[in-house]
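Data block below; observations after.
Removed from the display is one protein chain of the complex; every other protein chain stays in position.
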Amino acid sequence: MADYIIRRLISLVFVLLAVSAIVFAMMHAVPGGPFDTQQGHLPPAARENILRKYGLDKPVWQQYLNYMSHALRFDFGIPYQQPQTTVAALIAKTWSVTLQVGVMTIIVAFGLGITAGKFAAYHQNSWIDNLVTFTATLGVTVPNFVVAMWFILFFGVARQWLPVGGWGVSHCLFGSWFCTDWILPVAAYALAPMAVVARYTRSSIVDVIREDYVRTARAKGLAESLVMKRHVLRNAQIPMVTALGTEIPNLITGSIFIETTFRINGLGKFFVTSTLHRDYPMIMATFLLVALLWGVTYMLTDIAYTMIDPRVRLGARGEGHG
Amino acid sequence: MVRPAPAREKTVNGLVLPDDAAPYSEQVLRLPCDNTRNETTFDSAVTIYQVFGCGGNLFGDTLVDLDKDFTPRPAAAASWSVADDGVTWTFRLREGMMWSDGTPVTAHDYVATFRLEATPEHGWDFSWFYTALGDGGIANWTRVVAGELPPEELGVRAIDELTLEIVTEGFFPPFPGAMKFGYVLQKRALEQHGPFYNNDPATSVSSGPYILDEFDPGNRIILVANPDYTGYRPARLARIEGIYMSPATYFIAFQTGEIDLVSDGALTPTDFISIDRDPVLRDNYLRHYGDFRTDYILFDTFNPPFDDLDVRKAFAFSVDREAIVRGVYGEIKAMPAHSMLMPGFPAADTEGTLAGFQHFDCGLARQHLAAAGFPGGDGFPGLEMWLRGEAPALAAVYQATAASIAQCLKIDLQVSNKDGKVFMDALNARPTRLQLGAVSYGMDFLDPANLLGAWVSTGRHSWKNEAFDQAVVGASRLLGNPDRRLQMFRDAERILVDDVGGVFIAHRWQGDLFKPHVLGDSFRQPDSNGVYGRHWGNDWFWGDVYIGKRE
Partner (left out) sequence: MASSSTARFGDTGRALDVIPTEHRSFWQDARRRFLRNRLAVFGLAIVSCIALLAIFAEFLAPFPYDFARFDRVLLLPFENTDHPLGTDEVGRDYLSRLIFGARTSLMVSLVVQGIAVLIGVPVGALAGYLGGAFDFVVSRIIDVMTAFPSLLFAILIISILGGGLQTIIVALSITGWILIARLTRAQFLTLREQEYAVAARALGVPVRRIIFRHLLPNALTTILVAVSFGIPATIFAEAGLSFIGLGINDPMASWGKMVGVSNAYVRVYWHLALFPTLAIALTMLGFAFLGDGLRDALDPKQQSQ
């Protein structure tokens, strides 16, 4: 296993290199640069000079090598959007907030979602099941920026029960152990993942309930609950882990809609605004971060498969004719 | 027993607050900052299009300010005059202005700022302005920006500590108005910390009415009144707090009482319904000209199909401006436009004589299209009208315009709301790659030379008309006969409208919604046309606004 992990981490490095090259190339291929102005064009001399100042006049491959040589020393440059700080500092500051939001959302979404999904699966095809499916559908159908606005208008304006924005700034109880301005953003953000979690949980469990060996076990006379626990859940977890594993890196990198609408100064918005503003250093850093997070997530889910189902062999050769 | 009247409080600059003012500790103005925009600096001299929406340009005074009628009035410059040669302007700085680090403000600071703006390496995004001014541009500006001359050759120099001399390229009487853009950065701070020195309270230096107290990008900005300020607009406020939020939630934050001011750009049609239904809100929405902004369609007139005047005229006559303004735009936000200059602007067509060239007449539009060879729209190519990253409410207006054209002329016209940079990239390409687009343009200073100058063939529009160019340039240069000058501009506008350089859709009314306790003559009193509101360029607003006693 340790061997496997080391091999995966090494391959992750190559993945990061590939991602960096792709993003860098695409970034420079897209029309419109970071210093193109709103009104008249920048006079050619000014444009040349500012490009030279930021090293953007060199050939793209040379800029790439320059960037990578700095990146390997963990110098990710200075964001064009906030020239008084560094990319690393900006990410550190904003990501800590996004992580808080994300972790809370994960707890709520997974907790409620798995419970609902299990409930629906064990009462398969009853009205309970249909209700859960229906609610889950709605949760995933309404995009989170719409939900966010509805929540704010209802809970914050029509009935002034909850604050409409900020994170950890207002109405904190027990000395910022719990802030009421966490409620709306987490609720809005958790709705869709909760629905996804519930659906996948339900379908995975339903699937396995029908497995032959479950029937066999039942026929052998094992107590019902033991049947459920030992066989059903274990095998239901594989697709669940895959789908839910996908949700986690999504949630901890944040959502631009939740963050801008609820005034949360997080990292989520930079994934979009950096592209729109052509902030090259931030674009590179955010995508490398994403690649790193997902690579690690995939590795962990693969390892999780082996833990759930010991028969799974990773990296093994297939037998029989190929 | 008669209680003595409470002592009227003083500000940190020693000003006495008005009778109806709240206690000084309550003199806090809370503003919304846009958390989606790309904003990098407090100073327009660094980048004018990426200045912080809250707190920008309060760390220094420009040479000239504008009064409610857009007439230049003294700001950092106490007076100015022009020599007999007509091109040498002398600005005498107000005495006693100080930086917050104890050093005096001198003409050298202004010179250093102009030179910075012209330095090619700095890449100032407003550097096109002095070139576009033509005769009104600063001498050698274009050549310095092009890198042909060093910044020291710029036509700006300090005669002494308090006297600034600026030489223009040619005769340009309205030049003082252009010195609204005469920003100042501290020469020493520039040399020590570079142009972004104001982004950190530790290195920030201010000669303006406020100083930087706290700067947490993405969260908030806090300015406090500058106790050492000796300029023309001492603050009545004690603090300004800027809170970052999404423009979609500005009005919501206003309603929950978290901010005191929302501008029309962030108000949606449903917000205006709420405003209209509430008498208090209605009374406190103060509408004004803004920058006399006009929405219009532009073409690439050098290539088919818009190289044909009949096609352009067909477009001009097929837009039902009145219905669009009434139904889609909202009369509170706009008025129909038949030309570039909004009524209220000098040389504007207040009688509507230019409407004959651009108004809604579908029959006439179809005739023109048939004359161009596309009877009933047959054979006319399918087109895509590009927008520049517009918000939904404005996108709806342009979509309505396109629908009006398509339905009248029976052509296929689609609208694409492009990423801003992609749009500008296509527009500014030479030759332009933007065949058909819809944008808006507002003034940079109050003179037809500015708004009509934008249409001159060397500008950003792909349209060329010799007679127009001559009329505008000639009028800009004319000295000593203001009436004739305005008439020349009117004639030029007539050419623009008749030759359909653009199809004009609407003039915008801008406005601000204030909390009732936000007071100040700068916006609560009308201008000479009876228009209230915080007029564009009234930077003395920041020394005038104060918080009133709340009932």
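All chains are identified by letter, namely A and B, in their written order; residue positions are counted from 1 within each chain.
In the analysis below, contacts are C-beta pairs under 8 Å (C-beta built on N, C-alpha and C of every residue); 3 or more make two chains touch, one makes a residue touch a chain.
Please read these numbers as outputs of a predicted model, since none were measured by experiment.
The residue from A:I128, A:V142 or A:L300 that touches the chain not shown here is A:V142. Shown as candidates are A:V87, A:V206, A:I248 or A:L267; the residue that touches the absent chain is A:V206. Of the candidate positions B:I324, B:L409 or B:L427, contact with the hidden chain is made by B:I324. Touching the chain that is not shown, out of B:I138, B:L154, B:A248 or B:L436: B:A248 (per the contact rule at the top).
As for the chain not pictured, it touches chain A at residues 11-12, 14-15, 18-19, 22-23, 26-27, 29-31, 125, 130, 133-134, 137-138, 140-143, 145-146, 149-150, 153, 196, 199-200, 203-204, 206-207, 210-213, 215-216, 219, 235, 238-239, 241-243, 246, 272, 275-276, 283, 287-288, 290-291, 294-295, 298, 301, 305, 309, 311-322. Panel shows chain B; residues 248, 268-271, 273-274, 320, 323-324, 326-328, 384, 386-387, 389, 391-393, 395-396, 399-400, 402-404, 406-407, 414-419, 422-423 of it touch the chain omitted from the view.
Quick note on the criterion: only the chains that are shown with their structure count from here on.
Averaged C-alpha coordinates give centres for chain A and chain B that are 40 Å from one another.
Only residues 35-36, 38, 40, 49, 120-129, 131-132, 142, 145-148, 196, 199-200, 216-219, 243-246, 248-249, 252-253, 255-256, 258, 419-422, 424-426, 428, 459-460 of chain B touch chain A when the two sit together in their complex. Chain A contributes residues 31-33, 35-50, 52-53, 80-85, 94, 149, 152-153, 156-157, 160, 164-165, 260-261, 263, 265, 269, 273, 276-279 to its touches with chain B in the complex.
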